[in-house]
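This report refers to the structure that appears directly beneath it.
Only one protein chain is missing from this complex, and each of the others stays in its spot.
A, B and C are the chain letters, set down in written order, and residue numbers restart from 1 in every chain.
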Amino acid sequence: MTTGVIFTLVVIGGALAYFAWRSLRGKEIDRRLIFLVIGATVALPLIFPLEFEHQPSPLVERIYERIEALPPGSQILLSYDFDPGMAPEVQPMADVITRHVLARGHRIAFMSLWATGQAQLNQTLNNVIPVDFPEAEIERDWVNLGFKAGNEGVLRVIASDLPKMFPTDVEGRPTAGMPALEGIRSAGDFDLVISFGGGKPGPREWILFVADPTGVDFAAGTAAVSAPELYPYYPNQMLGLMGGAKGAAEYETAFMGQYEQFADMPSPGRRIMGPLTMAHIVILALIVLGNVIYFRSRRERGTA
Amino acid sequence: MPPAPGARSIASGGRVLILTLTLITLTSSLLATDPGPGSIAPPTLIMVNDLDYDNGESLTISWVPSLDDVPGQSEVVAYRILRSSGGGQEATIGTVLAGESTFVDQSVNRDSAYVYRVATIAANGGEGYSLPTDAVVPNREWLNWDLVWLFLACLVLGGSVVFFIETARRGKKLFVRKIAGLEAIDEAIGRATEMGRPILYIPGIQDMDEVETLASLTILGKVSRQIADYDTQLFMPVARSLVMTAGRETIKTSYLEAGRADAFNEDMVRYITDEQFGYVAAVDGYMVRERPATIFLLGAFFGESLVLAEMGNSVGAIQIAGTARPPQIPFFVAACDYTLIGEELFAASAYLSGEPRQLGSLKGQDVGKGIAMAVILIGVAAATIAELTGSGFFAGVVSTLQNVFTTR
Amino acid sequence: MNRTLPFLLTFIVGFTIVIATFSPPLDRLAVDTAVFFSIIAVFAMILGGGNLVKINLVKITRRQRDWQFAIVTLVGFFFVLIIGLFKVGNPGGVTGQVDAPGTPFFDVYTYVFVPVGATMYSLLAFFIASASYRAFRAKNREATILLIAASIIMLGATPFGTMLTAWIPDSLDIFEVPNLHFFLMSSPNLAGQRAIMIGIALGVISYSLRVLLGVERSHIGKDGG
Partner (left out) sequence: MSLDIGVWIGALLTLGIFSFLYRDNPFYKLCESIFVGVSAGYWFCVFFFDNMVRKFYFGVFPSEAGIEPKYFLIVGAVLGALMLTRLIPSIGWISRWPLSFIVGATAGLYMMLFFVSNGLNQVADTMLPLYRETAGGDFDPAETLGTILVFIGTFTGLIYFFFSKEHKGLFGGAARVGIFFLMVTFGAAFGYTVMSRMSLLIGRMDFLFRDWLGLLG
């Protein structure tokens, strides 16, 4: 444990202890103090990285297991359906899945239903593939089909005819004959389809227009706010779900634990789980303290 | 409008027509299977189907794939669809990959007859043409009979609302329970008057094409009527220009009704900016600087709900909030004194008006609720019995109910 | 005339759209009215923009409190209006994208709009904390349920949620936090959402009928007004 982490814990612990002391004496805490503590709770673990152990939940584990179980050379479609607002939670999932898929020797087709998704997709293409998989070849191991406007319309078409919607990749190379897309006539021919997103169109539309009609295996990675609306589709229409930064952190943990060469890879999901976890704990503590004050004042009124 | 040529207003009539057309095309295309030696086999059984209940803007062409189109082999590359109309030139209208067996032609006109041929295209460049189909005219339907259940449901529900509006108009007394958030409006306005501080009315951040904004403006009508009586200062910042105009109109009407036209001032309603958080920045600033005693947050809210409500709470205002966005309701419940939950927002204007006809409409929507609950009860009971006993009858009941209540 | 025509307009337009749902040839009507709406909205923006300018000019000329900042608002408004409407530095011409990357208009978006908007939104994180402290008190049974549900869900969002209840035997695994989290979200939460949604549907129908039938006509205004 570094001095920075100790410092972080002392500051947050000290603040909570002070709050508790005030609360026990029946004094309300000033909002601005709460703001200050929340600010510090988020900022300090970001500056002095604080990492926790993560136990993959079944929803995440099933995606991991599926990618493990597929024979090398399987074809996987990854769709980036999110914008910078969702990126802190969703980009880490997309990055670690890309690593896992390529490390297992599968082939990837990248695409996006959101205009803003293209930029997010480029982050993976620039920061993950050339760094960790310099030997991976475009067209052979992966292909970037890019963004297509048309929302659900795109999905309807690729459910029956992928080349019709994507005659070329994002740079205009014809997709016909690309080894990465060998034998793919429709989105249903992939071995696994994963959509990263939380808005519309997103995983829900993928289920309705692609996974249900074609029966292809489908999984999703989504922002925490959107996870509950996807729960009803698990496990019948969706084999797994990564929800929020926690889902990303769990996947990173599972992957880094098994693939030793990636034990030191950047793990943004785990990194932001530090501040996130601390923030949740502080908020839970605030709820408890609020109730301490409340019951104290009620008892005082009762005895008075 | 005169009916379009060829249009049938009765479903069965339309169906018979399609069926006969299909049969004719079937027989003619059956004769088409005669590939010459060395050439590639053409597709067979070309069928042209007019989609039911559409606007007569598409025809679906389907076929049985060529005998040479074998999955896994690449002898056949694609199918080409050719079309001619009115004896004119035949033209290619589309190509689909091998393995496909349908094509939807969306470039048809209602008044024309079309003849189609489908050709197999081989990897070696060879082509095999089917015989032409008979002429087909796309059919327009004025009513979508798939939606007949929806239509009936509309009639039942709309009918019950109208029925109770009428009943109430004739003077029958109807009971309506108290809605706490609305009971508090009087107190909230009174408090602002006593304290001599303004009332802030926030109609959400959406435009007039959102029904929650309309509901909010209707409530504004009742609220500003009371404010006019009390002679308290009202301020309504808006994020949409149309809402500004409509809001002014609404408040002006209320002040006129209260006989306080002199107290009305257009600057009560101010346009800030269309940008969600630009609006929030300005309104939060207003709250801190002017310290309104009462804040109404009624309408369509998104991520800004808590940013507004907490700021309002911190300046000590009484807050009455309401929205139909389920994700934002908890924030209002946490930070406001009273929250109108979903349906209550839409019922509010009727409740506040106290007018019998308006209250009647609430009774009408309760009947709708009763029907929904009864259907759920029957559906769940039937589904459970079907699951436990395997009874086909009850399973049928469930699937019928689900069909009635599911629309695309 | 002042009131009858607006009422008839509301009535006819509203019910035509309702009927259009059932009639394929009229299907496009809803889409077309949306375009009408956006055209009307642009005209209304002239009124809105005018209001913004007027309010701030009054503030400046009367030297009202914070009038200096009114100048900032006006300068910002006209600056963006000019580089936008005249497409300064935009090679696209009239038909081109007004917010094409590389234009000053786009830069304003990237360097002013995005950071301020995102920061305003992130204030939510602070307010969530203060609201949790102040509002989640077990004053009655309803409030207690609310705070327990919120706590379980929040606990489930941390790695501690898993650790805290890892000792529970497998046969009772429903009580482990991650499972409770999942269960709460998928059952009682779904039920509550559904009741709210069905209620809203009925509320909207009844409200719309009141408006279309003219039972509720505050939007129409008053004669002579």
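Assume a residue touches a chain if its C-beta (ideal position, glycine included) is under 8 Å from a C-beta of that chain, and two chains touch if they have at least 3 such contacts.
This one's a predicted model, so the numbers in the text were calculated from it and none came from an experiment.
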Checking the contacts here: which visible chains does the omitted one touch? A, B, C
Among A:Ile12, A:Ala224, A:Met242 or A:Met256, which residue is in touch with the absent chain? A:Ala224
Per the definition of touch given earlier, which of B:Ile61, B:Ala122, B:Ile165 or B:Met208 contacts the omitted chain? B:Met208
Sole contact to the chain not displayed, among B:Asp229, B:Glu257 or B:Glu275: B:Glu275
On subunit A, the omitted chain is touched by residues 32, 35, 38-39, 42-43, 46-47, 85, 87-89, 223-225, 227-228, 244-246, 272, 275-276, 279-280, 283
Take the complete complex as the reference. Which residues in subunit B touch the chain that isn't displayed? 150, 153-154, 157, 174-177, 179, 208-211, 214, 242, 245-246, 249, 271-275, 277-278, 281-282, 284-285, 288-289, 326-327, 329-331, 333-334, 341-344, 347, 351, 362-363, 365-366, 369, 372-373, 375-377, 379-380, 382-384, 386-388, 398, 401-402, 405-407
Note that subunit C touches the absent chain at residues 2, 5-7, 9-18, 21, 30, 32-33, 35-50, 52, 66, 69-70, 72-81, 84-85, 94-95, 98-99, 105, 107-126, 128, 141-143, 145-154, 156-157, 174, 183-202, 204-205, 207-209, 211-212, 219-221, 225
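Just so we're on the same page, only the chains that are shown with their structure count from here on.
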Quick check: more C-beta contact pairs at A-C or at B-C? B-C
Please output the residue numbers of subunit B that touch at least 2 other chains, ranges allowed. 314
Subunit C residues counted as touching two or more neighbouring chains: 128, 130, 132, 134-136
Which positions of subunit C touch subunit B when the two form their complex? 18, 21-25, 27, 34, 37, 40-41, 44-49, 51-52, 55, 113, 116-117, 120-121, 123-124, 127-128, 130-132, 134-136, 146, 193, 196-200, 202-211, 213, 215-216, 218-219, 221-222, 225
Of all residues in subunit C, which touch subunit A in the complex? 118, 125-126, 128-130, 132-139, 147, 150-151, 154-155, 157-160, 162-163, 166, 178, 182, 185-186, 189-190
Subunit C-facing residues of subunit A, complex: 29, 31, 34-35, 37-39, 42, 52-55, 57, 59, 85, 224, 227-228, 231-232, 244, 246, 249, 273, 276-277, 279-284, 286-287, 289-291, 293-295
